[in-house]
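Okay, handing you the structure first.
Only one protein chain is missing from this complex, and each of the others stays in its spot.
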Amino acid sequence: MTQTKWLAAAAAVALIGFSGSYAQAQTLNQVQDRDALRCGVNVGLAGFSIADDQGNWTGLDVDYCRALAAAVLGDADKVEYVPLSAQARFTALQSGEVDVLSRNTTWTTTRDAGLGIHFVGVTFYDGQGFMVPADLGVESAHDLSGAEVCVQTGTTTELNLADFFRANDMDLQPVVFEGFEESLNAFFGGRCQVYTTDMSGLAAIRSVDAENPEDYVILPETISKEPLGPSVRRGDDQWFAIAKWVNYALIETEELGITSENVDELRENSDNPGVQRVLGVTGDLADLLGLENDWAYDIVSQVGNYGEIFERNVGVDTPLGLERGVNALWTDGGLMYSMPIR
Amino acid sequence: MSFVANDYKPEQPPPRKESGALGWARANLFNSWFNTALTLLALYFLIETVPPLIRWLFIDAVWGLVGPDVCREADGACWSFIRLKYRQILFGTYPFDQQWRPLIAMILIVSVALLSCIRRFWQPWMVGVWIATLFIYITLLGGGVFGLRPVRTELWGGLPLTLMLAFVGIAVAFPISVLLALGRRSDMPIIKAICVGYIELIRGVPLITLLFMASFMLPLFMPSGVSIDAVLRAQVAIIVFVSSYLAEVIRGGLQALPKGQYEAAHTLGLSYWQMQRKIILPQALTISIPPIVNTYLGLFKDTSLVAIISLTDLLLATRQSFADPEWRRFFVEAYIFVALIYWVFCYYMSKYSQYLERVLNTGHKR
Partner (left out) sequence: MAEQAARRGGAGPGPRESTAFLRDPRIRAIIYQVLVLGGVILLAVYLVSNTMTNLEQRSIRTGFGFLQSEAGFYIGETTLVNYAASDSYGRAFLVGISNTLRVALIGIVLATILGTIAGVARLSSNWLIAKLASIYVEVMRNVPLLLQLFFWYGLISAALPASRDAVAILPGTYLSRSGLQYPAPIAHWIHPWMLLSILVALGACYAYYRWAKQKQAQTGVEPRLFLPFVGFLLGFPVIVWLIGGAPMAVDMPELGAFRLVGGAAMSPEFLALLLGLTFYTAGFIAEIVRAGILAVPWGQTEAASSLGLKRSFVLRLVLLPQALRIIIPPTTSQFLNLTKNSSLAVAIGYPDLVSVGNTTLNQTGQAIECISIMMACYLFFSLSISFFMNWYNKNIALVER
C-alpha cells in the first residue's frame, strides 16, 4: 500500500513539474521572467507565418510577435513560436499556453466577446475570395453554383461561404476539412473545384503550394470583411495595452517616416517632437506602459515599421505580390491609422 | 513353397502423384473442384497484381538521391523521397542538430523493451529499470540538464513521440488499472460502482473524443493560470483511455484464477493487500501478460490519433513531409514507409504475445 502511495505521489509531482507556470501574475512579468515571449502562430501560411527547414519563422504575423518581443524584452529573437491549428488557437490563448495569438485571426463580435480574448488591433485588412483551376474557365464567383468547395473548419471562412451562397441563392457543396494541409491536398488533388479562404491566403497558397501557379486563378469578388489581428487573453489590462500600442507603434513609425535604416540617425538628430516622443528621447510614455524607454526604437531597429514588414513579407516583390490597397496608411487612402502616441 | 516371398521387396517410391511438388500441389491446391477453382482464381489475382507491384516497388523505382523532376518521369516508386525526408519523417520538427538525442533514447527504450521480452528478466527490479529508462528517455528528449539544450515539447515529434506516448501511457496506466480491476472485483459497493462507472464510461467513447476533451476541456478544469503542455494533455488522455482497457484485461486475469487460491490465502490469515501482493496478483498478472501485450499493441496504433489534435507524431510528421508541393504526389511511398515501421513493431508484438500465450498456458486453466 505504501508503495502505491509513493507512486501516486511521484506521479503527482511529475504532473506538476510538467505543467506550466502560473499566469496569475501579470503576463508582462511572466514574459520577462521567462525571457521569452510565447507567440501562437499559424502552422504554415506563406507570408504570414511559415518556418523553414531550420525552424526559423518568417511572415507578417511572426513579425508582430518579434516586434512585441523587442518592445518587452529588447530582443526580437526571444520568441518561442507555438504553431496552432485553427481549432486549437483560442484554447491555447485562453489557457495561457501562449502570451499572444498572432495567427491571421478575424476580429468578430463572437470571438471578441464570447471567447475570453481581446483583439488588440488589425495588422492586415483582408477579405474572403475564391480560387479555381484556370481550365474551368470560371470568371466570377457568381458562376460557382453547384461546385464543390474545399474549406477549412473552425474559421469564419466556413460561415461566410455559407452566407454568400445563401444570399445569392446558389447551390453549395462544401467539403470541410479539419486541417489546412488536408484542405489544400484535397483542392490540389482535384477533390473540389473551388478553394476558399482570405484573399491573402489564396495568394500565398497559389504562389507557394501550387505546383504551377499559372494553373489557378483567384476570382475577383471579395465576399467578406476579414480584419486580421493579434489577440490577448482577457483579464490583464496592462498586457492588453502593451500589445495594442506595439501594433500602433508599427503604424505610427511608418507615418513618421522612421525606418530600420534611419532610426539610429533620427534618434540622434531628429527635431520632430513626434519622432522624439515615439523613440523615447523625450517624454515618459514607456513608463505608463511599463516598458523601457527605447521600446519603439527596439521595434523599428530590429523589425522595421509596418510598411517594411508588409513589403518584406507579402508586398509586390514577394511571391505573394500583394498591393498595399486598403492596408496603406490613412494618409495614402488606406485604413492603417494609429492612435496618436503621446 | 514358391509362392511365398522369402525376402522383402525393395521399397518403391510413393506414386508421383502423391509426393514431391506435384503431390503437394494436389493435396493442398487441387484436392476438389471447388479448391481448384479457388486456386486458379487466386493465381490469376496474383499474376495480375504481384508483378506490376514488384516492378513499381523495386525495378522501376528511383533509388538515387534525385529531385522530384526525375521521380515524376519514372514509372516506379520514388524512394529518393524517403531518402531525402527520412529524418523529417522519423523525428518530425525536432531540432535538426539535436536529433541524435531522440535516436539514442529510442535505441535505449527499444533495447530495454526487447530485454523485457526474456522471461528470465521478469523480476521486481525490472520495474526500477523501466522507471529509470522512461526518465532517461524524457530527459534526453527534453534536455535542460547535463548541458543538453532544452527542447520544448511542441518540437518533439515523429517516432520518439509515438514511442513515448505509448510507453509512458502503459507504464502510468498499469498501476491505475490494477487498482481499478481490484476495485471492480471488490465487494465494497461504492468503490465497485465508481470503478465500473469509470471503466464503462471510458470504454464506451472513442479515443478521439477523449483527446478533444484533453485539448479543449482540460485547460478549463485547471485553476486559472495553470497551463498544461499539449503533449502532456494528450498523454493524460491516453493514460485515462488505456487504463480502462487494461483494467478489463487484468480483471480477466483475476477471474481466471481458481477460487481455491483466494481461499488458500484466506486460510493463511493474510490481509487483503498481502493476499493480493503475494498470491493473487503475481498469478493473475502472469496470465494477463499476453492480452496486456495486445492492449499495448492497440495503444501503439492508437497513438496515431494524436495527429488529429496536431501533435507531430510519426503519422503527422509523415504527412508534413509531403506537404511540399513538389513532393505531394509521392504520398504513397511515404505511407508505405511508415506503414512498414508500424507493421514491424505491431507484427512482432503480436507474435510475441502469441508465443507467450503458448508458453504461459501450461498452468491451471479455468
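Going in written order, the chains are labelled A and B, and every chain counts its residues from 1.
The rule we apply is simple: contacts are C-beta pairs under 8 Å (C-beta built on N, C-alpha and C of every residue); 3 or more make two chains touch, one makes a residue touch a chain.
Because the structure is a prediction, the values reported are computed rather than measured.
Engineer: Among the options B:152, B:277 or B:301, which residue touches the chain absent from this view?
Structural biologist: Only one of B:152, B:277 or B:301 touches the chain omitted from view, namely B:301.
Engineer: Which listed residue (B:22, B:104, B:126 or B:205) would be found touching the missing chain in the intact complex?
Structural biologist: B:205
Engineer: In the full complex, which of B:22, B:42 or B:104 touches the chain missing from this view?
Structural biologist: For the chain that is not drawn, the touching residue is B:42.
Engineer: For the full complex, which residue in A:50, A:82 or A:161 touches the chain that was left out?
Structural biologist: Counting the whole complex, the residue in contact with the absent chain is A:161.
Engineer: Looking at B:124, B:147 or B:269, which makes contact with the chain not pictured?
Structural biologist: Residue touching the chain left out of view: B:269.
Engineer: To test your reading of the contact rule: which positions on chain B touch the chain that is missing from view?
Structural biologist: 28-29, 31, 35, 38-39, 42-43, 187-191, 194, 201, 203-209, 212-213, 216-217, 219-224, 266, 269, 297, 301-302, 304-305, 307-308, 315, 319, 329, 331-332, 335, 338-339, 342-343, 346-347, 350
Engineer: Which residues does chain A use to touch the chain missing from this display?
Structural biologist: 86-87, 90-91, 94, 110-111, 113-117, 136, 143, 145-148, 153-155, 158-159, 161-163, 165-166, 171-178, 182, 185-186, 189-191, 193, 233-235
The criterion applied here is as follows: only the chains that are shown with their structure count from here on.
Engineer: Inside the complex, what are the residues of chain A that reach chain B?
Structural biologist: Residues 1, 4, 7, 11, 15, 18-20, 22-24, 43-44, 53-55, 80, 82-85, 88, 91-92, 94-97, 178-179, 181, 185, 188-189, 208-211.
Engineer: Quick check on the complex: what are the chain B residues that touch chain A?
Structural biologist: Residues 93, 95-96, 152, 154-155, 172, 175, 179, 215-216, 219-220, 222, 224-230, 232, 273, 308-310, 319-320, 323, 325-326, 328 of chain B touch chain A in their complex.
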